[in-house]
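A single protein chain has been omitted; all remaining protein chains appear in their positions.
The chains carry the letters A and B, assigned in the order they are written, with residues numbered from 1 in each.
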Amino acid sequence: MATGSFKVSTSKNMHLVDITAQTTKAVADSNIRNGCCIIYNPHTTAGLTINEGADPTVQTDIIEALRKIVPLDHPYRHLEGNSPAHVMASLMGSSVTVFIENGNLCLGTWQKIFFCEFDGPRSRKVLWQITGD
Amino acid sequence: MATGSFKVSTSKNMHLVDITAQTTKAVADSNIRNGCCIIYNPHTTAGLTINEGADPTVQTDIIEALRKIVPLDHPYRHLEGNSPAHVMASLMGSSVTVFIENGNLCLGTWQKIFFCEFDGPRSRKVLWQITGD
Partner (left out) sequence: MATGSFKVSTSKNMHLVDITAQTTKAVADSNIRNGCCIIYNPHTTAGLTINEGADPTVQTDIIEALRKIVPLDHPYRHLEGNSPAHVMASLMGSSVTVFIENGNLCLGTWQKIFFCEFDGPRSRKVLWQITGD
């Protein structure tokens, strides 16, 4: 088993950041050739998702859709004013899992791993754990 | 590997119940110091999520948002009348994964693990599996 973390810098209030390269590096550093990589987000106003990375407009479309899906002007009780970000975090989820085969992440042709910032810009951190042999 | 389950009692129709203490106890009982804890929900009108636990209004805000996001008065075909709960279950997801380091759950500063009741109040059960050494 290998564990670690890496930093993610987000530059917008809502921002999908491709973290596939850092994840690929984590797999290489782990020396694990076959197994499983779990990425975990320890923040409550951010999430993780796997989606298309080839066309960057998919990322902005996901953000725009989430802004339509989650009520932004509801009379929320949480006084920090970032309740929509907490809701989006739960909709996306706190971890993603990708298999590893021959040292490579088993992502689909168009898939990339994204850190989903919903209350940025901020400096964030992501944890990873890789198991296998 | 260690496995087990614990009960969750929900007291409202929609209710986010903090199950971090039971999960922490499962980790202690497992004697696994470094590895991974997966919590699994076997019910189809409930889910699991990780979100802020410090301010309880975040929990009620998530519930209120889900009641706005998921159509409640749609002419659903499922005759039990709890289709919105099934939809919310899929939006939250059926399992969460948290790393374990030195016998502790690697939750972020504000994170707690929540059982999400969407068709309560009920007596529910949650399964866990802990791997590592």
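Note that a contact is a pair of C-beta atoms (placed from the backbone, for glycine too) under 8 Å apart; a residue touches a chain by one contact, two chains touch by 3 or more.
Predicted model only: the values in this text are computed from it and were never measured.
S.K.: Which of B:Pro56, B:Pro71 or B:Gly103 sits in contact with the chain that's absent?
M.R.: The missing chain is touched by B:Pro71.
S.K.: Of the residues A:Ile19, A:Ile62 or A:Ala85, I need the one that contacts the missing chain.
M.R.: Selected residue, touching the omitted chain: A:Ile62.
S.K.: Against the chain that's been left off, what residues of subunit A make contact? List them.
M.R.: Looking at subunit A, the ones touching the missing chain are residues 34-36, 49-52, 55, 57-58, 60-62, 64-66, 68-69, 91-93, 96-99, 101, 106-111, 131-133.
S.K.: Identify the residues of subunit B touching the omitted chain, counting contacts across the whole complex.
M.R.: The list for subunit B reads 1, 3, 38, 40-44, 69-71, 74, 76-80, 83-84, 86-87, 89-91, 93-95, 97, 127, 129, 131.
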